[in-house]
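For this depiction, one protein chain was excluded, whereas all remaining protein chains were kept in their positions.
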Amino acid sequence: MKRPEEIVVVSGKGGTGKTSVSAALLYLLADRALGADCDVDASNFPILFKPERFWEEPFFGMEAASVDTETCTGCGRCAEVCRFGAVQMEHESAHIDTASCEGCGYCARICPAQAISLSPLRTGTVKISALRTGNTMIHGDLEIGGENSGKLVARIRQLAMEKARQEGYPLIITDGAPGIGCPVVSSLSGAFFALMVTEPTRSGIHDLERLARTIEGFGIPAGIVINKADLHDENSAAIEALAADLGLPVLARLPFSPSVPGAMKALRTVAEGDNPELTNLLRDLTATLLDRLSLEPRKETP
Amino acid sequence: MRIAIASGKGGAGKTMLATNLAHYLSRQRPVTLLDCDVEEPNSALFFPGEYYDVRRVTRKYPEWNSDACTRCGLCGEVCAFHAVLPVAGEVVVFERLCHGCHACSELCPTQALPMAARGTGTIRQAQFNDLRVIEGRMDVGEEQAVPVIDAALGEAKAELVIIDAPPGTACTAQKVIETSDVTVLVTEPTPFGFHDLTLAVALVQKYGREPLVVLNRDGDPYGPLAQFLTGFEIVRIPDDRTLATLYADGRLAWEHVPALENALKNLAQRIFHEKT
Partner (left out) sequence: MNIAFTVSGNDPDAVLDPRFGRAAGLLITDENFADHRYVDTSDIAQGAHGAGPRMAQVIADDHVNVVITGNGPGGNAMTILKKLNVVIYAGAGQFTAREAFAQYKAGNLREFAS
């Protein structure tokens, strides 16, 4: 079987409509697309799909050191070598502050009594849910203040790829992580197409440029959606010019629509709102994307 | 006093509030606005002017000395992050994967991996009358934001600091919230805003504090959010087209939008426990 394709929706700046666009695409392509939510800090993608969880597993992120206080001789070598201030000496024994520990393992390696070991920390949960649209979504939560969402993102995408193969989905729609750092790098590596959602604000333009430069390093094809395009004509024109400079196509220009918050409050995607113009533009966008990927609907696996 | 302006959800109005609040307060006293959203710093867009670099943020990483190296391969074994890789008779160092633990460098039997410094971001600042704007900016292509955030936090020594925090509830946002005296959470009346606010509130409460909540784009209420907010101190900023347009232009809005000025006044009173 052909490997499933993956469209990752990203935005750099938050609040540009990344998740709204991801949800609209997933709704319109429900006959062939599986959803993956990589915005694990703020897992909003499932909210509009009435998810019913049927599977979950704990997620173990980075490793952290722990000390066997019985074996520890209190020599303090570990505290000397730790660059992250994660080891404190108390009552003749070493103690690890797991929040500061980076899991490098230096302390464990040099401990003369071999009293330190490394074990993975639980930092989140991965879930698979059935959606009201009849398809499936892989999503996850990061524990509050949890670290290393990059690895959680990698796990969600890997599960999405496995599930898509098993269930015959030719396409994955991924709501990518925000920003330009570690989690977004994890959401993008190896994707087929990056869809950047931006808005005509000074901040939006600034962040789009930084994001585009980040994506450039991946060599994956990309396109731009200008959301709320009619909110500010001058800034929209500046985005078009920037897109031309970057050699990126503008695939859709969506209008600012009061129907958007309304649809969301009713827990529907914006493609289901009462603005037919917006729905049609989103349909055109899915057609454009499908055209690039040439995908058939999913064949139900028996 | 450090006031973090944070939000679980990106785009809720964090930068709008931080920039306008800092400018508003600077009319009464000296204020520092510190942009810790180092992946996508935008606060300075609202204060165009002469910025100068305060310093480069650097991190340490190992540098391979071929002549001293015996190709024993211990460094590759030691590195938990696959940042040091002995391959094809050489040792390749991937600076961006390095966490700076020094293990390879200090355990190398022939000192063939001395640590060197490398830039990962810039701290810059500008002064506008009683307002100082300091920005932390991570270099594009870097993955680890926390060291740049740490450096930015280290530069803000003023009496009153307003911080534009990173969005979300991961380690980056945590870094800023744990070092602040007051956390203001910005949200909007949508299911997404509601969901992310509950996470952000839990993060603030982890430090034994209660956040102040600013409900941005207030208008048509979202029932579950309204219910959740009973019992919180809330300041409301109404949904306003002029405000949205001024923000899009990269301009401060409070002097043009009376409802925003009122909200800032209200928020300041709650932050400083001032009587009306």
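When the chains are written out, they are named A and B in that same order, and each has its own residue count from 1.
As a working rule, a residue touches a chain if its C-beta (ideal position, glycine included) is under 8 Å from a C-beta of that chain, and two chains touch if they have at least 3 such contacts.
On a predicted model such as this, the values are computed, not experimentally measured, just so you know.
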{"item": "Of B:A44, B:V57, B:A83 or B:L131, the residue in touch with the unshown chain", "value": "B:A83"}
{"item": "Contact partner of the left-out chain, one of A:M62, A:I180 or A:L289", "value": "A:M62"}
{"item": "Touching residues on subunit B - with respect to the absent chain", "value": "81-83, 85, 87-88, 90, 92, 94, 96-97"}
{"item": "Touching residues (missing chain, whole complex) on subunit A", "value": "1-3, 61-62, 148, 150-151, 154-155, 158, 186, 189-190, 192, 217-220"}
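Rule of thumb we're sticking to: only the chains that are shown with their structure count from here on.
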{"item": "Chain centre separation in whole Å, for subunit B relative to subunit A (CA means)", "value": "19"}
{"item": "Subunit B contact footprint on subunit A (complex, rising order)", "value": "11-16, 19, 41-44, 47-48, 63, 81, 83-84, 102-106, 109-110, 142, 144-147, 149-150, 178-183, 185, 199-203, 206-207, 210, 213-214, 217, 231-232, 235, 261-262, 264-265, 267"}
{"item": "For the subunit B and subunit A complex, residues of the former touching the latter", "value": "8-13, 15, 39-40, 42, 45, 78, 80-81, 99-103, 106-107, 138, 140-145, 166-174, 189-192, 195-196, 199, 202-203, 206, 220, 222, 244-245, 247-250"}
